[in-house]
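Of the protein chains in this complex, one is absent; all others appear in place.
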Amino acid sequence: MDAILLQILNGLDKGSAYALIALGLTLIFGTLGVVNFAHGALFMIGAFCSVTVQRILTLSFETVDESQKDFLGNPLKVKTPYVESWFGPETGAAIIDWSVPIAILFAIPVMLAVGYIMERGLIKHFYKRPHADQILVTFGLAIVLQEVVKYFYGANPIPTGAPDVFKGSFDFGVMLGFEANAIIYPYWRLVYFGFAALIIGGVFSFLQFTTFGMVVRAGMADRETVGLLGINIDRRFTIMFGIAAAVAGLAGVMYAPINSPNYHMGMDFLVLSFVVVVVGGMGSLPGAVLAGFLLGILESFASMNEVKSLIPGIDQIIIYLVAILILLTRPRGLMGRKGVMEE
Amino acid sequence: MFGLDKKDTTMLLVVAIMALFAPFILNPFPADSAMAQFNAGYPDLMQRFVIFGIFAIGFNILFGLTGYLSFGHAAFLGVGSYSAVWMFKLLSMNVIPAILLSVVMAGLFALLIGFVSLRRSGIYFSILTLAFAQMSFNLAYSVLTPITNGETGLQLTLNDPRVLGVSQTADGSIPVTSLFGLEMRSTYEMHLGPWLFQFNAGYYLSALIMLASFYLAIRIFRSPFGMMLRAVKSNQQRMNYTGLNTRPYTLAAFVISGMYAGLAGGLMASMDPLAGAERMQWTASGEVVLMTILGGAGTLIGPVVGAGFIKYFENIFSKINDNVLHQWFAFMPDGLEDAMVFIVHPFIGKGWHLTLGILFMLVVIFLPGGLVEGGQKIAAWVRKKRNKGSDDTTTKTEPAE
Partner (left out) sequence: MSNSNVTRRGVLKTGTMVGAGVALPTIFTASSAAAYTNEPTGSSVTLGFNVPQTGPYADEGADELRAYELAVEHLNGGGDGGMMNTFSSKALQGNGILGKKVEFVTGDTQTKSDAARASAKSMIEKDGAVMITGGSSSGVAIAVQGLCQEAGVIFMAGLTHSNDTTGKDKKANGFRHFFNGYMSGAALAPVLKNLYGTDRNAYHLTADYTWGWTQEESIAAATEALGWNTVNKVRTPLAATDFSSYIAPVLNSGADVLVLNHYGGNMVNSLTNAVQFGLREKIVNGKQFEIVVPLYSRLMAKGAGENVKGIHGSTNWHWSLQDEASKAFVKSFGTKYGFPPSQAAHTVYCQTLLYADAAERAGTFNPCGIVEALEGYEFDGLGNGKTLYRAEDHQCFKDVLVVRGKENPTSEFDLLEVVEVTPAAQVTYAADHPMFAGGQLGTCNSGS
């Protein structure tokens, strides 16, 4: 029982990342009809926003410490971050400690801008082109983006820690009457889940309860008619692209402490998030979120030892197996509409 | 000739001549010059050009004709490779049975996957094929290691129980792949002044098979069957309304293109008897999609051009390093030399992915029909120029390989 609860937690957590990325992908597909293979790269850029903020906050000046030697036997140059010298060691260290949450503030404008530029500079010219062309050009863009990141940050993962207060884990087991350590879960992952829920809720209420959102939803249903009503739907869709980029980026920012960001993390998520979108049903926002959590939980269950000993290698293929089964039984995915992307 | 019309015959002949003289065409620079870095006329790369050409031609039969975008074609290539290596291990080092088995196995595998995947169309079909291929890759890498040798890849060893042949040669090494005694790796080198040309048996066998595949592809494109597939692409619904069941046609196209992939895989293993799991990864499937679209989907020659383009970058650009750059720019004054190296540095060696990504984007943005369209545009432009009377321009067409 406790093992199952634990894997549900894991699944929700994994699902959060899948759902956020898939949500952004679906927003772009639903509004603009574009298959964006660079979406994983946007997630990666978000994670590197965290890294960048951390780098900025730890910008240091060097003082020579004669008492210590560096690896060549020369006097050691000790680095002190400017932040620490400006605000005092304690406050400075605290600011650096909180660099990931601070990065959220940094990432929102950056990601909106990246999304806006991407849409105006590139995607705009591909609305009328076949999906294959869209895939190819965004895939090329994804390669370029990740190579640029690699050029500046290297190929190795870069540790980006969560604030100290979120280190360690929370003991659910004791709360629910199990023995101690039966169900423990890291604080930051709980934060991540909460954050994802917040963003998802935010996006849905934005679409549901604002005039802007209403117009966008109308546009998703029938772009032409909305255009004929004299509404500049293109402009709104551009903004939605920016928002989708920001959603992917924020997913990345907060993901950085969970696993150290590296330049190809976007590609690792890309295929998965496409599977999620299709399982959820192309163009369906609730479908994307539902499928994200569903696949996350199933993936977690498949990696349990009991399951693995029953079917060896099941954790390697579970996602794809589920995708195949769902597509064969529910042709348009969990919540998709008929006729979307079928030719 | 060969039941083709004049235009197709010309194309086939041009490809044949290109393939035949590839060792010359691809080695335009003297071996000791600084530009020798760009020479691609060595056996391994030439083999890769034609083998991936076959792979892309086969993929195009499915994608170019029916519009079904398979994202899992690498799985068939992998199956082909594994079958071929097993044939070398168990039966004989002759490439013929190995290639035959790889085509058959890939065909069966394609039949199975195609039968299931073709129940859906559009992106749903793509995801289904992707899922099957990723499952194959993940399992080949881990659970299926007894068959695939996992991460290391399936290799020949000194104790293979080869029924028709020896486990090891007299001097204690692993026998090499051959075609009735003609070793695939045997190469004649021809020194002509500062030039060095290499003629490799394996390459010519592959090129021959590529030409046969190309010929077959032309015949398919021009046949009533091909016409039917095109009809499926333009409007499957209408086809269904006329009471015609399109599934057998698409399935046949899927299996044929899977067999092409298996053939490519079998040839690859015949040239170099190793089969690695990463041949089946989604990136490998993506690569053939890129090759086809980049070259020009639906055109006959396009996929071959695209395959050559990508393989050229992978093998040539990744080998340029700063040392080479300094040699190139050595004629410049020091400061300028360093500046040039600094500018070019991010795009070569470890940056070859970046260059490839940028080129993808440029081609897709400016040449929607792929490189073939680029070639046609240039040809048309040249023709126009020539008509005006100025014939001093040189034709710059993409080499077929």
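The letters A and B name the chains in turn, as written, and every chain counts its residues from 1.
Quick note on the criterion: a residue touches a chain if its C-beta (ideal position, glycine included) is under 8 Å from a C-beta of that chain, and two chains touch if they have at least 3 such contacts.
Since the model is a prediction, treat every value here as computed from it, not as a measurement.
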item	value
Option from B:63, B:109, B:125 or B:204 whose C-beta touches the chain left out	B:204
Selected from A:63, A:91, A:181 or A:225 as touching the chain missing from the view	A:181
Given B:10, B:33, B:186 or B:240, the one touching the chain that is not displayed	B:186
Residue numbers in chain B that touch the chain omitted from display	2, 16, 20, 39, 42-45, 48, 138, 141-143, 145, 149-153, 155-159, 168, 171-174, 176, 183, 185-192, 197-199, 204, 208, 211-212, 215, 272, 274, 276, 278-279, 314-315, 318-319, 321, 323, 349-350, 352-353
Residues belonging to chain A that touch the chain removed from view	2-3, 6-7, 9-11, 13-14, 68, 70-72, 76, 150, 154-161, 167-169, 181-182, 184-186, 188-189, 258-260, 262, 264-265, 268-269, 299-300, 303-305, 308, 315-316
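To be clear about the criterion, only the chains that are shown with their structure count from here on.
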item	value
Distance from chain B to chain A - Cα centre to Cα centre, in angstrom	35
Residues of chain B touching chain A in the complex	67, 69, 116, 119-124, 127-128, 130-132, 134-135, 138-139, 141-143, 236, 282, 286, 289-290, 293-294, 297, 346, 351, 353-354, 356-361, 364-365, 368
Chain B-touching residues of chain A, taken from the complex the two chains share	35, 122, 125, 129, 131-133, 135-137, 139-144, 147-148, 151, 271, 274-275, 278, 282, 312-313, 316-317, 319-321, 323-324, 327-328, 331-333, 341-343
